[in-house]
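Of the protein chains in this complex, all but one are displayed in their positions.
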Amino acid sequence: MEQRDEIMINALPSKTWHWLRMNETALSWKPDLALCQTMIEGGKPTEILKETAQKIETGAGSGADPLFRESEEEGYGILADQTNLGETVRVIIGNREEGSEGSLYIQAEKHADITVVETFPAGEMPAKRLAYRTRVHAEAESRVRLVQVFMQGEGTELLNDIGCVCEQDAHFEILQMVIGRGDLYNGIRTDLKGDGSDVQIAIGYLGQKKQLLDMNLVVNHLGKKTNSFIQVDGTLKDVAQKIFRGTIDFKNGSSESKGAETENVLLLGDDVVNKTIPVILCAEEDVEGSHGATIGELDEDTLFYFASRGICAEVAEEIMTKGKMEVLYRKIQDAATETLVEQQLAEVMEYDRA
Amino acid sequence: MSDKQLLDVKDLYVDVEEKSILHGVNLSIGEGETHVLMGPNGTGKSTLGYALMGNPKYHIQNGEIWFQGKNITEEPVNERAKAGIFLSFQNPLEVPGVTLSSFIRNALEQKTGKRVKLWDYKKELEKTMELLQMDPSYAERDLNVGFSGGEKKKAEILQLLMLKPALAILDETDSGLDVDAVRTVSAGIEAYQKTCKGSLLIITHSTKILESLSVDYTHVMVEGKIIQTGDASLVDVINEEGFGKYETE
Partner (left out) sequence: MKEKTYVEDIDRNIYDFKDEEKDAYKIKAGLTPEIVEQLSKEKHDPAWMQTFRLESLQIYNNMPIPDWGPSIEGLNMDNIVTYVRPNTKMKAKWSDIPEDIKNTFERLGIPQAERKSLAGVGAQYDSELVYHNVRAEVAEKGVVYTDMESALNGEYADMVKKHFMKLVRPNDHKFAALHGAVWSGGSFVYVPPGVSVEIPLQSYFRLNAPGAGQFEHTLIIVDEGADLHFIEGCSAPKYNVANLHAGCVELYVGKNAKLRYSTIENWSKNMYNLNTKRATVAEGGTIEWVSGSFGSHVSYLYPMSILKGRGAKMEFTGVTFAGKGQNLDTGAKVVHAAPDTSSYMNTRSISKDGGISTFRSSVVVTKEAEQAKSAVSCQSLMLDSISRSDTIPAMDIRTRKANVGHEAQIGSISDDAVFYLMSRGMSEEDARACIVSGFADNVSKELPLEYAIEMNNLIRLEMKGSIG
């Protein structure tokens, strides 16, 4: 029988009916990928302790491990400690050959404070596939911000895999702007191990033409008084497809924790496919969990307000879509990245930030 | 009334959620005129405002609306706005990610069909905000997000002055405003009357905001019909006597 390299990624921790086809995603990527190009500006390089790194589980899951064989041996490591508090490290990742992959490990020592910006530019054809895995270990009371800007070109596929473990009172923040034209498989897993740790995830996306966006977010609340906040805002046009899986899991022992997840999707295309599955798993009494999802076109009241100012539905939709991106844009707080994002937004939709 | 009517409402019957609210409203507003529409709560005043703007939830069962010599009864909302009708909202929408400034600019561009000259635009916006005693930082704040009631109203009046419509329908503009805000909004309306020479339809059941304005006509609406029309003095009469005498019918 023909060897079909089907790699299962982005699996739901708690499966549901198979006919929905949301439990996981099958990727038919050949696992022999070259090492991608990684340019790192700033930051302190560090040796990666393989044991610690491998223990950090990621959103795409161990199913994706075969894709990262090269970078397991030769990945990059960044150290954040007292000597580089508040630094912003810029990482630019470029595809190579037909398929490539890379890994980055971020070790944040106690009380460290670091921002890492990962940019995935359009790249040159025929580079078709890129897999990138970022693992973060946030020690006690450290603060790690990860900003990712996806600008991959049309017809390409990108697998972005993130895993993070937060120790006591550590704080992990992710900001993702999905504004490329290619397909994106996005897995994010955060284990809030230490008491008082928290994670904030903000994702904005625009899916158009035949784009596929496949997301799997998992937050495990293990420690007490842990906190998670996930906000996903996006627009789908044309025949774009998107699946969003978001799991908040309150493990037994995570008392006094809070988890909240919100998803808003604006549907603008006649043939879009939107799949959403926001999951809350709970084995602990004293917690607060909530999720909300709003899917569809602009509601009547919104349309009426815009129209009363002379703005027709189509333009209103454009303005709302830009608005979503704008909210995220303001959070970037890094001039170089802002410029990059502005350019990309102008490219991908008519955008004018005056 | 002048011969050329800006707005002509002919025998309008309007339903909302299968309830009949307006029962044959007739109203004419000429260019540059200021009309006041008063009446007890729930009689259909706001309904008239929404129907004139064209809110799809308000179904016109009978009658017509003519604006600038054209029958706009079937026209979509945004076309009416571009033609020059403006409706202020009591609880305007919050739009995160879209600043007050960029929203108004977008509206202007839709109206004129042309790109707006940024520099000129910003100057005018600044000037107008000063007139309304609005903190200039609000221009870069997201539209209505976190605005207090008074600030929302000011933002609405700001839009009025920037968009310069031929007809401004202001719905209960002074509801819930503090004294300072009432004064500011009146100032805004006055500015509108002077600079735009536009027509106004002020819908209200309280008269504080009218004190410093010149009113041409006053209408009283009861149970979906305009039952009396008078001049500015009618406002004082209603202030003294209330609507009691109209309700017994």
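Residue numbering begins at 1 within each chain, and the chains themselves are lettered A and B in the order written.
Keep in mind that, in the parts below, a residue touches a chain if its C-beta (ideal position, glycine included) is under 8 Å from a C-beta of that chain, and two chains touch if they have at least 3 such contacts.
Here the structure is a predicted model, which is why all the values come from computation and not from measurement.
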- Message: With touch defined as in the header, list the contact partners of the absent chain among those displayed.
- Response: A
- Query: If the hidden chain were put back, which of A:Glu6, A:Asp32, A:Glu74 or A:Asp299 would touch it?
  - Reply: A:Asp299
- Could you tell which one of A:Ile114, A:Val232 or A:Leu267 touches the chain left off the display? A:Leu267
- Among A:Met8, A:Ile92 or A:Val279, which residue is in contact with the omitted chain in the full complex? A:Val279
- Task: Looking beyond the chains shown, say which of A:Val136, A:Val287, A:Ile319 or A:Val341 touches the absent one.
- Result: A:Val287
- Message: Need a quick check: the contact residues on chain A for the chain that isn't drawn.
- Response: 14-18, 20, 22-23, 250, 252, 255, 267-297, 299
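Keep this in mind: only the chains that are shown with their structure count from here on.
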- Query: Distance-wise, how many Å sit between the C-alpha centres of chain A and chain B, to the nearest whole number?
  - Reply: 45
- Query: Of all residues in chain A, which touch chain B in the complex?
  - Reply: 300-302, 304-313, 315, 319-320, 322-327, 354
- Note on the structure: In the complex, the residues of chain B that touch chain A are 53-57, 76-78, 81-82, 86-87, 89, 92-93, 95-98, 102-103, 105-107, 110-111, 118, 142, 159, 163
